[in-house]
Every structure is written in C-alpha cells, then in structure tokens.
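The complex appears here without one of its protein chains, the remainder shown in place.
As written, the chains take the letters A and B, and residue 1 is the first residue of each chain.
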Amino acid sequence: MSALPLTTHEPGADGRPGAAAAVLRQPMLWLLAALLAAGALSSPYFLSADNLANLLRQVAVFGLLALGMNLVMLTGRIDLSVGATMVFSVIAAVELMVLAGGVLEVRMMGRGNTYVGPAVPVVVLTLAMGALVGLINGLGVAYGRVAPFIMTLVTLSALRGLSYVLSNGRPYYLRTDTYRWLGEAHVGPVPVAALVLLAVFVVFAWILHAHVAGKRIYAIGGDEKTARFAGVRVGRWLLAVYVASGLCAALAGLILTSRANSVDAPMATGYELSAIAIAVLGGTSLAGGQGSPYRTLCAALVFAAGLNLLTLHDVNAWYQDLIIGIVLIAAVAAAVRLQRRDA
Amino acid sequence: MNLKPMVRMATLVRALSGAALVGAAAAAAAQSSVHEQLNAVIAKYAKVDEKSMTNPAVKAIFAKDGFAQELEAYPVGKLADGFVWKPGMGASFVGPFSKLPIKAPFTDYLPLPDGPVLDPKKTYRIGFVFHGFNHSWLVSLADTAAWEAARHPNVQIDVIDAQYDDNKMAQVIDTWVTKKYDGIVLWPMREAPMGPPVDRAIAAGIPVVSVDRRTSSDKVSSEVTGNFYANGVQQGLYLNQALKGQGSLVLTRKDLGSTADSIRAGGFLQVIGRSPGYKILGSYHVNSDRTLSFKTTADAMQAFKEVDAVYTAGGEEAMGALDAIREAKRLNSAPGGRKIVIVADDDSKEIMREIKAGTIDMVAPYTPLIGDLGVRAVIRHIGFKAGLVKEAPPKLILTPNLPMITKAKMTIEGVQTLTPDEWPYAFGPDKAAAAK
Partner (left out) sequence: METTLPTDRRVAGSAAAPGAPRQQRLSLDAVMGRVALLVLLVAAASALQPAFATAENARTVLLAVATVGVMALGMTLVLLAGELDLSIGGVAVISGVVGGMLLRSGSVALVVAGVLATGVVCGLVNGLLVTRLRVPSLIVTLGMLGVLRALANILSGGQAIYPEGIAGYLWFGRGAVLGVPVPVWVFSIAAAAAVVLTRHARFGRALYAVGGNATAAGLSGIRVDRVRLLVFAASGLAAALAGLLETARLAYIGPAGFTGIELSVIAVATLGGVSLAGGRGTIEGTLLAALIIGVVNNALNIAGVSSYVQQIVTAAVILVVVLPDSLQRREREA
C-alpha cells in the first residue's frame, strides 16, 4: 500500500460500482440500525415522538458541526474552532446589534440582559460572523500557511476569551418567538432544526457529488501537489471550505441558543472534538481525500442515538465516557480494517 | 481482652460529648436567630451602592462587573414554614456516594418522616441532575439527595452528572420528561440555558426544584437557595474587624458572570466599600480551579510585596491560594510582620483544619448538604399536585444564613462566630484520615 494515494476517490462510491449498493454498505448505517433496534427493544420511550424529536435536535447541532468539519477534512485540514465559533458568533451578533442600536437610538437590550431587538438581523449577523471566522482561519491556513491545527487552535483560544470579554461573562437572553423558531418549532413531528440539517446535507452532497467544486475539493485532499499543477486554485478552495465550516458552526450555534433561549460564554465547550470524532467515525480521513457527507450524517445519527440511549438508561457519566472512548477507537479500527481489506 | 482502656475511652468520649453538647446548647441559645441576625446585617449593607462607596477602587470593580442588579435580585428573607435553625440540628449518616461521614444541617427543614411517602402503593421516580461527580462540594450535594430518597422505599432516584455541559443537562431533563418522571431536582451550573428545559418539564406537569444556583425559569416549582449574600458580607465584616479599614487586598474570585461571583464579591465589596483605606492590588478570576488559583496567587505574590489580605471565593481556590502563599514563604509577610489575612467560603473539612491551624483566618460556610431539602420539596410538590398534600412548599426555600467560622470565638456586629469544633457540618474528605 503506497503512502501517497495517487488517485482521487470517486465521491461516495469509493470506486465500487452501484450507488444504491454503496449507500447500503456503510458500516455506520448498520451500526445505526443496531442502535435503533437496541433502543426500541430496551426502552418503551426510545421510539416515542418526543424522544425522537429530542434526538433529532441533538443530531442537528452535532451533525452541522460534523458536516462542516468533514468538508474541511476532505482537503486534509482540520478546524478546531467550531465550538468556540458557535458561541462567539451569536454573542458578536448581539453586540453588533446593540452597537447599531446605540447609533440608531433604538433600544436593543432590555432589563436583565434580555435582547429586545429584531431577531432576523441577529441570525444574519451570526452567520456573517461565522463566515468571518472561517475566512480568518482560511486565510491563515491557505495564505499564511500556518498549520491548520495551530491556526484553528489560535482562533479557538481567542474566540473563547473574546466571548467572555465581550459579554462580561453574562448570558444574553434571546426569547422572542422568531428567534426561538429554529430550535423549537416543528414541521409535523420533525423539528425544524433537523430539517435545517437535512437542507445543509443536501447542499453539501450536491456540491461534492454533482458540482465541479466537489472534484476540486477531493483533488486537493487526494494529492495537493498534482492538483496545484493541474491548475486548481487551492487557496480559494481552502478559504471556501473554512468559510463553510464557520457557517455550519454559526448555524449550529443558532440552533443551540435558540433552544436554550440564551447565549452563554461557557456553552459548547469541547464540541469541536465531538465533531472530529463524528467525521472520523463516518470514514473521513484526517489526511484528506476520503469521506462523504452522507457517511458523516450517518455517523452523527449514530453518535446522537448512542448518547440518547445512554441517557435514557441513566448510565453513569463515567461509564458513558469509557464506552464512548472505546467505541470510538474500535469503530475507527474496524473501518480501517475494512478499508485495507477492500484496497 | 483488656477492657480497661476501652472503659477509660468510653468515659472520655462521654465527657467530651457532654461538654460539646453544653457548648452547642449555649451557642444555640445565643444564635437562635442567627438567620435573622445575618439578614439584618445584609439589609444594612445592601443599601450601599456605587454612589455611597467612598473607596474608588472598590467602586470601580462594583460598577464594571455590574453587581448591583444581581444583588438586588438575590433572595433574602424568612425561612419557609417559620423554621428556626440552630447549630447542632440535623441528621448524621454516611454519604451513599462519597462513603464519608456526613451531618446534614437542614434535615428538619420541611421535614418528612422515614418510610413510604404520599401514595404508598405508587413508586415515585425522581431525577436529580447536577455536574461534577468528582468535585467534593457537588458530590456532597448528591450524597444528601440520595440519602433522602433512600429514606423512602417508594422513592427511586436517578442521580446524573451532566459534566459541566448545560446542553447535556437539558437533554437529561428532556429525557426525564419523555419518561414521565414524577419530579426533577437540578443543580444548574448556569442560569440562562436551564430556563427552557425547566419550563418544558413544568409544562409537562412535572414539578421541578432547583438547588443552590438558580435557573432563569420563573415557572420553577421551588428554588432552594444558598446563602451567597451572607458569605460575602461576613467576609467583609471579618476583614473590617481584622484590618480596621486599612490595607492592601488581592481578590481571587469565581468565574465572571456567575451568581457565586456576583453575590459573594458584590456583598463583600458593599461591606468594605466605604473604607477609603483599602487598596485593591489585583482582582483575578480563578474559576473554582485549585491549580489556577495557586498559579495566579503565586504570580500575585511576586507582583505585590505588601499584601495585607487575600479574599478567596471558594474552598478550592482558598487552598490553592494558601499553598501558593506558603510556597513563597509569604504567610507572615504583611506589613508590620503580620500574617496575611485570608478569608474564604465553603466549609470543607480541609478548610476547617487550616482554620484550626491558624493559616486561614475565617470561612463563611456554604453548605452543599441541601440536596435532601430539594428532594423533600419536590416530593411535597408531587403530593400537592396529586391532592395528597394540603400545601405546596413556597417558591423560594431559603436555607438558613450560616455564621462564619473563626479559630477563636468572636462577635462581629452582633453576630457570634463559631469555632471549627462547634461546626459538625464540614464536608469532603478529611486530610489526616486520607493520608494513611
């Protein structure tokens, strides 16, 4: 087995014929089925509408982070700042609105740190801030050539500190019906948050499989030198994937804070590591060039379903951590073994 | 077997406990209204606002960190059901999780007898969710909750650690709502994000009680609150007495924006704010982290060569700060060759030892042993909802203000302090015993 994979992988099918067969062959899908079965058998509440809705909301948050992470990892990079971006982008958006309110002489902040201004601008600004963070990460990685681990670790640190400094450690309450819609509304039995995840997934899947962007991104991850010689504007694409990751993080932040009706500086601590774990669980390679949003989504479902099951059974947190750590290593080991066997 | 030493031992023990009981009774008589006394002191200093502070440094911190709003909102008042607490009250048992001996002070507050509760044919499932199963204060909280549940054979309690993730705590609560639990008790790390899940549980008809910290939910069935205000105020009182309004201070505080920081530091600053002779050398946030407190205090000892007092806001931080001061050999380096005054909160056994040794000067107790109160409150709410109990517990269940603990007994502004030997409620592992 050579150290440098010289071929770009066919997105989704991994060189094997039959898209439908490929869709069904994923180990993650089987694991998910097993978990769902285990859940249904072991608890009468697992398949209840309420529980599934809760599950889907968690999938939405972690799934969005993982989809963005997957995109970045496809180019062989990583983004450690997503957790911090989730919280920072909302806080920054609120601060900007308060600032704007000061200029326009409109009161944006009510008693008890409750935001009383319009919600839609906050949503827009949050996404903008997420994209901005992604842009900074991308500039550092693509043009500053700073190692992605370092660059995004730097942004992680800076954003966490800034979140506390900007908000003075106080939460902002975001209670308007409009703001709460993302995290709390349903379309039938399905939470809106899950539909947002689905939408993003569809967009990413389309971009990666049907659009030339996908070919470029996989090419960069597969063999960057060759891609560069072939005329791929690597820098631009790196900016794009980091901005996309930042947007996903901002979106995840909107959903989380919408459900919590507030944004608070310590939220989402460590979520970046969960996002990485989910992406890797879904077969995304840390080296780049391998992975798909479909498998990432499956992995996110597995992750959320697993945690949901552990919570339903009131499993002690320490044993949960033990299980999660072992499962992570075992699952990736199994995936590696499968790959080697198929290669 | 030689019985003589055992007999002598027994006599000695009886004599000692007799003496202790007499001492406690005397203390009890003097402090039958400790809660009211401290309320009065708090009321006196609660009037101090930015404008009336004559100390510019104190005023600056008070204004910048926005304490006034939160101090105003912090519940201060009478105890529920006209309960009167005297030191010495409460049950002793072994903590189910920590396996340590515990004497919980408020087991007679909103009492519930042993045995089945409400409808004896029904099993009541209660969820208790908190953070930090490996933090001594928090484990003690869980201990008392579990103990209370164990007293009633038809109560089943699930104790879950959300590991400092508010989103996770919300998930746990939502799951219990799905499983139609009968009651929920929570220790919320942060107020804001816990409001919605509590609201959802209440909307589903499940009573919810918060203990110690509060949530942003105004629909919560009851809030068992601690005595942060009495903590900060007493720390200020002690400092005024020890330094007489003059001296350089280093502040090591809880995390910015937390209720613990706002009320303790806020109350403390209100008490010292009208003494222009205090100088605030540095104000640090050490976030309840022993190591961070250690390193920060070590640096502060280098930055400031003349320190009269160090304010710490919790047990872990106090130990970290003390150890750093000792490592730098600065314990007796206050101007005039005096000892640096250290004031702390949280009555852990560790801190009690330091008070006895004279290294930490004063601690204002903030007892974690209130989980049982939360469980009893939620049981009563369940009963009230089912029509089995006449009266629901009040929305605000204040825990009694606790007097500060000092090595030698003293009276400060009418409040009599207790000595460590008079305080049986200290929590956590005991150093000497553990080091065997």
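Heads up, the rule we're going with is that a contact is a pair of C-beta atoms (placed from the backbone, for glycine too) under 8 Å apart; a residue touches a chain by one contact, two chains touch by 3 or more.
Note that this is a predicted model, so its numbers are computed, not measured.
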{"item": "Among B:Asp119, B:Asp218 or B:Glu327, residue touching the chain not depicted", "value": "B:Glu327"}
{"item": "Of B:Lys99, B:Lys180, B:Arg338 or B:Lys409, the residue in touch with the unshown chain", "value": "B:Lys99"}
{"item": "Contacts of subunit B with the absent chain, listed as residue ranges", "value": "97-99, 132-136, 139, 256, 281-287, 290-292, 294-296, 298-305, 319-320, 323, 327-328, 350, 428-429, 431-432, 434-436"}
{"item": "On subunit A, residues whose C-beta touches the chain left out of the figure", "value": "1-5, 76-78, 80, 140, 144-151, 153-158, 160-162, 164-165, 169, 224-225, 273, 276-277, 280, 285-290, 318-322, 324-326, 328-329, 332-333, 336, 340"}
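What we mean here is this: only the chains that are shown with their structure count from here on.
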{"item": "Whole-Å separation of chain centres (CA-atom averages), subunit A against subunit B", "value": "39"}
{"item": "Residue ranges of subunit A in contact with subunit B within the complex", "value": "45, 48, 50-51, 54, 58, 61, 112, 164, 167-173, 256, 259-270, 307-308, 311-312, 314, 316-318"}
{"item": "Contacting residues of subunit B [partner subunit A, same complex]", "value": "65-66, 69, 133, 158, 160-167, 170-172, 174-175, 177-179, 189-193, 195-196, 216, 255-258, 261"}
